[in-house]
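Below, a portion of the complex is reproduced, with chain positions unchanged.
We just call them A and B in the order they show up, numbering each chain from 1.
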Amino acid sequence: MNGKTQTGNFFEDFQVGQNIVHATPRTLTEGDVSLYTALYGPRFAVNASSPFAASLGLPRAPLDDLLAFHVVLGKTVADISLNAVANLGYAVGRFGEPVYPGDTISCASTVLGLKPNKDGMTGVVYVRSVGRNQRGEMVLDYCRWVMVRKRDPAAAVPEARVPEFASRVATDDLVVPTGLTVRDYDSALAGSPHRWEDYQVGERIDHFDGMTIEESDHMLATRLYQNTARVHFNQHVEKDGRFGRRIVYGGHIISLARSLSFNGLANAFKLVAINGGRHVAPTFAGDTIYAWSEVLDKAALPGRDDVGALRLRLVATKDRGCADFPLKTEDDRYDPAVVLDFDYTALMPRRR
Amino acid sequence: MNGKTQTGNFFEDFQVGQNIVHATPRTLTEGDVSLYTALYGPRFAVNASSPFAASLGLPRAPLDDLLAFHVVLGKTVADISLNAVANLGYAVGRFGEPVYPGDTISCASTVLGLKPNKDGMTGVVYVRSVGRNQRGEMVLDYCRWVMVRKRDPAAAVPEARVPEFASRVATDDLVVPTGLTVRDYDSALAGSPHRWEDYQVGERIDHFDGMTIEESDHMLATRLYQNTARVHFNQHVEKDGRFGRRIVYGGHIISLARSLSFNGLANAFKLVAINGGRHVAPTFAGDTIYAWSEVLDKAALPGRDDVGALRLRLVATKDRGCADFPLKTEDDRYDPAVVLDFDYTALMPRRR
């Protein structure tokens, strides 16, 4: 290894307060939208149809919010998580301006906290990452924490400094896209008659369908996001690794589950917050992903009677249907089939 | 299952004369065109090159007609065929205005007929589906019939009412795209010197090449079309199903066969009718698809000397070359290798 190949930061390379500008700004296009459709099969009308988006006051169909999420996260990998052993969680994520074809996303991160593990081999790195478009407008601002290896077990480590995250994004902090006005929402084209008023806190919805993952699918997706984490791509190394095979990028599961959730949540048309989330277990090619949702909370939005916010728990499982809403077992551990426990907030049209 | 998850219509839910507006209008883009190219490898110059399309009087390269077909059909699945056990046939399909990148396709269907099966478990549903662009212009108008399960075997069923379909679209009903004028057709760029005059009724053409299907390919395609039929995606369920594995969307085979048909029919540049068609046998990942064509009929078009119509039978096989044009065996059953028997009409340039 000469000095030009980058092998990523190790735990001892990070400092609290450190700012990192990530490489490779990315112009997103209709080509990325089509690939996203081919990879997950989403059917939300606002992302699929420019006339439908225009009927809501938007200039054209915006990209799926999770496509923006994956691109922003992908940029951080080479600097933050190339030497990670686990992606531990997400918090206080806010989506800002929608991303439209032609927009260019850049990303920078700040190290918020560091916590050495007692084993002396690893530590937890807490970062806040902000993605912006070519006009400098925020498109996604979120925190995540990952467990990162030390290069040198003997390296000095800082004292633990663990940031506190709110358990959810406050309603007042949610960003409604510029121009969005829901006047004549066409329920037939959108695929569901159910509006914000029709969902009750505590209500659970089985999304019913399942989708099997192929190696080619998750690698195409992860390369599209320019996410370079090695565990997703290199069978020659992974055959001797922890699982004997490539691990599917966790975000791939979020997108699959969100696309499956169309069946029951077709009108939850815009993600505005990621309150938290955890990849409970790894997934692999050959796994079939199912999903269910629970309405955690509802909030009217200040000054608006056209859209309301739904806070939703999105749970994904592998190789197990969700008719009985699997989540935890009696000892409060996750059901062995659960792979994702994701907490987000979406906008939904109200009755008027 | 609460009331929000949609499980599709069952046989007893349909009524003759019923109109159904399908969800999720779809703006088609250059991204979809590229994916279509990557999935099937078509080489028809009019779809691949905007300057070539312009030389024929078109504003730019239109989408492959079958891409429009798949998107229109895909929209109908959630309402018509989610509980189908078999896709029985197509009839009287007419292509209207070409679809260009940026166009948005919507689709509505009318139930033309219903025929309960004697087993009391299923029935045949006949529908006419019309896809339109954002200006309301027809892009595809076709009929298909599918065998659909009953939810409740004891449910009352209507008397049989079976529509009669013409065996072919009449020449006068064929739509030549607005602006199309074939003056300086460049045979070298198109890849073949053979014009409409060079094809004889009864002539058969072996398209020679074969293409092997992977699970990832057919699932990418079917998600791109937002076709949600479960049998294509869920190995966890299908491993215990009829075939023990996922079934390839029948339209995927039509597109593979049509792309293979470039070799021999490179100048059959525009589909104008689907006279009929039948998916003779299911296909699976690992199958290699071959194809051959027969010229069923030829028709000059009223008032035009630049293009003529060829009615073609397109036969696809699996794991068997088509040098001897396999179709039926002595007892008039399909050869076991045949998977598709498709009858369509295409435009081809004439000599002038």
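Here, a contact is a pair of C-beta atoms (placed from the backbone, for glycine too) under 8 Å apart; a residue touches a chain by one contact, two chains touch by 3 or more.
These figures come from a predicted structure and were not determined experimentally.
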| item | value |
| --- | --- |
| Identical protein chains in the complete assembly, only 2 of which are shown | 3 |
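Everything that follows uses one rule, which is that only the chains that are shown with their structure count from here on.
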| item | value |
| --- | --- |
| Chain A and chain B: spacing of chain centres that average the CA atoms, whole Å | 36 |
| Complex interface listing, chain B residues touching chain A | 1-2, 4-7, 21, 23-27, 29-32, 34-35, 78, 101-102, 104, 106, 134, 214-216, 219-224, 226, 228, 230, 233-237, 246 |
| Touching residues (chain side chain A, partner chain B) in the complex | 29-35, 37-41, 43-45, 48-52, 61, 188-192, 194, 198, 203-212, 214-217, 263-266, 286, 288, 319, 323 |
